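Mind having a look at this structure? Questions to follow.
Note that one protein chain of the assembly has been removed; the remaining protein chains are unaltered in position.
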Amino acid sequence: MIGLSHYLIVSALIFSIGLIGVLRRRNLLMLFFATEVMLNAVNIAFAAISHYYNDLTGQMFAFFIIAIAASEVAVGLGLLIVLYKKYGTLNLDDFASMKG
Amino acid sequence: MENLVYIALFAPFVGSMFAALFGMSPKQTFVGIIASSLLFISFAASAVLAFHVYTTGTAIHVTMMEWISAGDLMIPFGFLVDQVSVTMMTVVTLVSTVVHIYSIGYMDHDKSFNRFFSYLSAFVFSMMILVMSDNFAGLFIGWEGVGVCSWLLIGFWYHKEDVAREKNPSISPSWAANEAFIVNRIAGLGMLIGIFIIYWNVGSLQYDVVFADLPNLSSSVLNAAALALFIGAMGKSAQFPLHTWLTDAMEGPTPVSALIHAATMVTAGVFLIIRANPIFSMTPEVSFFIAALGTFVAFFAASMALVNRDLKRIIAFSTLSQLGYMFAAAGLGAYWIALFHLAAHAFFKALLFLGAGNVMHAMDDELDIFKMGGLKKAMNWTYIYMGVASLALAGIPIFAGFFSKDAIIETAFNEGTYVLWAILVLTAGMTAFYSFRQVFLTFHGAKRYKDEIHPHEMYKFVLIAMAPLAILAVIAGFFMGGFQTFVTKLLPNYEMSHHTHELIVVLTAVVLVFAVGGIWLAYKKYANGLKRDEKLENSFLYKLLANQYYIPQFYEEFITKPYAMISEKMWKDIDMKIVDATVDGIAKFLYKSGDKARAMQTGNLSNYLNWMAVGGVLLLIVAAISAMLA
Amino acid sequence: MDNILSILVFFPAIAGLLGFVVDKESARAYGITVAAIEFLLSLWLWFSFDTANAGMQFVEMIPLIPSFGISYYIGVDGISLFIILMATLMTLIGMVGMSTTKNIKNMIITLLFLEMTMVGVFVALDAIIFYLFWELSLVPMLYIIGAWGGPLRIYASVKFFLYTFTGSLIMLVGMLFMAYIYHNTTGIWSFAITDWYALVLPVNYQLWLFVAFFFGFAIKVPMFPFHTWLPYAHGQAPTIGSVILAAVLLKMGTYGFVRFSLPMFPDASVMMITPIAVLAIIMIIYTAMVAYAQKDIKQVIAYSSVSHMGIIMLGIFAMNAEGISGSIFQMLSHGIVSGALFMLVGVIYDRRHTKLMSEFGGLASVMPKYAVIFGIMLMASVGLPLTIGFVGEFLVLLGFYQVSPIMTILAGTSIIIGAIYMLAVYKKSFFGPVTNEANKTLKDLDAKETWSLVPLVLIVIWLGIYPKPVLEPIDNSVKAMLVFMDKKAITQEAKDMIRVSKSTEGGI
Partner (left out) sequence: MYEIVAFYLFSVLAIGLFLVTVMSKNVLYAMTSLAAGMVLISGFFFLLGADFLGVVQLVAYVGAIMALYSFAMMFFDATRDIKEKNTNPALVFLLGGLSAVVLVMMFAAPIHSDAIQALYPMHEGVGNAQDVGMVLFTKYLIPFEVAALMLLVAMIAGIILAGKKMDQSLTEDIGADDEILKQKDEK
């Protein structure tokens, strides 16, 4: 029988994959993809917990995560476009003007 | 009678405040007159009180108000007029009155005339508190009060600048004043500790309560208390090793030296021993130490006086020496004799100082007796006064000093402390020698002063004002018997044993031989002018004595300078370089680490994400571990 | 006037806010008026204070965050009453004597806010309110030093702020822990100091909490070795800043020990007597010696402050009514005397723009009135009987003698070395001939300076001769506190050490 742990482990693995993506990607667009992966991983965990505890709160959280992800993508992509217009690249290594 | 107590106490205070009103304005003779009259009122009140106490034999005890009360401690402003304090009151106010009147003449040309009277009267007020208080804390008020007044008065001519020690052994009035104050503070600490010991063992500071409770105390407590109180007395009465300030205090105006540093304040130490005699009677070891130290100081100071050339310093050393006598008497248990010598000494020593003041006045503030001589003609009255005072000091029969000092020397014999007796006898001879060396060098022989100096006698009223002291210096001794019956109502009586009584003629004769011998030696050496003996003056002993056994230099080299050096080191090396540097070091460490950590801010988001991930994973691990532990 | 205390706390703040609309020319008059009203209010507080009552009076309590037991809870007893009076008095006097002209309006407003925080600290009976005012007091002082100070003002003010702030954060942790323990023991949250008093803690908890509070208070006092911010702060602060800092802000630390450490942790306090006494004695002797080495008059007085605070610390840990009452009295005395001394230094600084002793000499001839007042304050500072300085110092040493005679003798050397550095200052600046040309034409005290200093002189002498009106309420409260501590103490050593005076042994 598939238990809560199974789902959580899958969630953890996907989350770690997202984390690897976040860490190794230098292209901003790809970074966005990686964050989406992480968000989805968390959503799985929420949905699973919601299911196994018979509580809707987890699903609610998942909804709002999706909503936030959507907003993030909308604004983020807008910003990426502006950035690309300005610098002609999305590679993070080229943006180091905030060096301390 | 209570009102009289307050009049005697507060008249000098009123005088002081009145003079202080005019403190910053130019000289007003009436200020001096009013201050003197108020003092005379105080004297009159004291005399009436003395008569009252004498006739009724009862003490007057008044409590004005509460001063400090905290916890179980209750200190009132209470005043006790009994045989001991009334004696002191009378002596103090009498000498003060004379000195006040004398000062009107002496300070005539000083621009701070009014201020002087303000200080002088304030001193008398403090002294009255000291002697009249009915508890140790009140005594301490007076104790410190006279210290401050003495500081003000020694430093009266504060505008003089510091000079090298070789030129003037006391450097400057302000230096001497500070020295006096600080040394007195050392004594003050001893006194305070004594007060603390008494308080925590008795629970009160009132004399009557404390003395009544003494039998219940252990001997170690009593010894500690007695020793602590005596340390206090040592400072105020300038006993070795706290004696250097007294000769330096001669920087003050001469009336001050007469009043404070001869007649009254310095005797406060003796007064304390007499006042607290029940404690000291129960601590024979401490008492013997007092007697021994007193004897030593008597000899020690007299030896320094032998070669000194400074008119006032000689008298100051002689004061020291006489204080030693008083302590010797008090330490040996002859409290009433000590008190009697205190009173007699006050009269003739004040007279001596005032005479010296006349000489100074005449000689344009020259103090070196080697540069005087032949003043007899110009200053006949002063010569007589100083002669009388010196005779009294030397202990020539019929003069006051003979009775009191002889009694002390007999006491030493009577107690079987023959070493002390021998030293005291020898000192009596030295006393006679240096007193008359000074008189002869000043008044006899040819003149050695510069021609532009025209010696002249002091004002008439000043000379008249000095008369009571002169008379008392002569006749005070005759009241010894009466005095004994008067004060021994309060103080333990001290009578010579039968054995001593038999020998009294011999003893007196021995002392007299030494005294007369001293005078004769001085006469031979100095009466016909000064013949300087280069060889003697260059001898080691002479130099040792002339430099006061190098004690001031020793203090300077081993206390003053190291203190300043250590202070400087503590500030620059410890405070700045260790304590503060540690604090700044922490701040600098934070700054530096921030500066170093700045390198993490590469500006590359990817790096930040790495760091964030590191932090996140670390937190995860911590969470995991703590979950496992739980 | 049931809420006199609230009025006392917030009147200066509200007046300070209104001060923004006051014209620049009349800002000073406005400030003095407000401070005078505040002082009169505090006098009124004194007159309506029931001296026989040792407990808290004029208590006000408004719950703020009931779920955590935080409330606006204020009151006074004999211990805090006179410190409040001194705070309002010194603010008034400082304003009257103030010579600052730059940005006077800002200065006045800052001072009024500072006054609020000072009064607030001493009336607070809720730990959070206490902490609030405690920290708020840093801000105006930071501004005063940083804006009107000398050349090193930024360094000095930042050091002052960060140093004391660090200490008080540790104290805050202690407070939160205390509240936590209170919650654990009683089940309810409370930050009220009076509630905390009732809590009997195990000894190890007491020790930890004592240490936490110790850091907050000791840095403020400032105790050796946390004292180095003080000379900088004093050296750079304008006169008014030094006056308030020395007179009131330092007292917060010692007051904290009396208000928090002693009654809350009696056993720990008794166990800490020796370490604290050793620190206090180092502080007394060491800083007095450092003071002697100073070249700058103000620095001498700054270090002498540390030395005197050592006496106060010693008295607090005497654990008997004589010592604690004495040290509270000494707080007042030190406040007035050091405040006056700083003002006196300010007087000469205004004239010559230097505070170095080597620049002066012979001032007594040029400025006699100034010399007289300086002399009186000097004597009060070295603890001459019949001045305010003696009463406290005497009682403290007397009280501590019971704890340790040897340490008392060591601490007692302060009366000697205190005299040494103070007399050295006086000799170097006031005695001797007038050598410096610039000093020959100095003007003596003007009306403003005289009016600000003479009241202090009068207080110094009045309380020296008749300290009873002040000492009695203090003593009552202290005795009550000692009885309470004695009852509360759990170890036998503490019970033995805390000495309840005979007059209160049976009662209360």
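Going by the order they are written in, the chains are A, B and C; count residues from 1 in each one.
Note that a contact is a pair of C-beta atoms (placed from the backbone, for glycine too) under 8 Å apart; a residue touches a chain by one contact, two chains touch by 3 or more.
Predicted, not measured: the structure shown is a model, and the values here were computed from it.
Visitor: In the complete complex, the chain left out here touches which of the visible ones?
Guide: The chain that is not shown touches these displayed chains: A, B.
Visitor: Looking beyond the chains shown, say which of B:164, B:446, B:599 or B:627 touches the absent one.
Guide: B:627
Visitor: For chain A, enumerate the residues touching the unshown chain of the complex.
Guide: Residues 1-2, 4-21, 23-27, 29-30, 32-34, 36-37, 40, 43-44, 47-48, 50-51, 53-57, 59-60, 62-64, 66-75, 77-82, 84-85, 88, 90-91, 93 of chain A touch the chain that is not shown.
Visitor: In terms of residues, what is the contact footprint of the unshown chain on chain B?
Guide: On the chain B side, contact with the omitted chain comes from 610, 613-614, 616-617, 620-621, 623-624, 627.
Everything below uses one rule, namely that only the chains that are shown with their structure count from here on.
Visitor: Need the central chain here, defined by C-alpha centroid distance to the all-chain C-alpha centroid.
Guide: C
Visitor: With chain centres defined as C-alpha means, what is the inter-centre distance between chain B and chain C in Å?
Guide: Comparing mean C-alpha positions, chain C is 36 Å from chain B.
Visitor: Send over the residues of chain A in touch with two or more other chains.
Guide: none
Visitor: Among the residues of chain C, which ones contact at least 2 other chains?
Guide: Expected reply: no residues.
Visitor: Under the stated contact criterion, what part of chain B meets chain A in this complex?
Guide: 598-606, 609-610, 613
Visitor: With touch defined as at the start, can you tell me which chain C residues reach chain B in the complex?
Guide: The contact residues of chain C facing chain B are 159, 162-163, 224-225, 227-229, 286, 289-290, 292-294, 320-322, 325-326, 329, 362, 364-365, 368-369, 372, 379, 382, 384-386, 390-391, 394-395, 397-399, 401-402, 405, 408-409, 412-413, 415-416, 419-420, 423-424, 427, 430-435, 465-468, 471-472, 474-475, 478-479, 501-503.
Visitor: Across the complex, what residues on chain A touch chain B?
Guide: Touch residues, chain A against chain B: 19, 22-23, 25-26, 92-93, 95-100.
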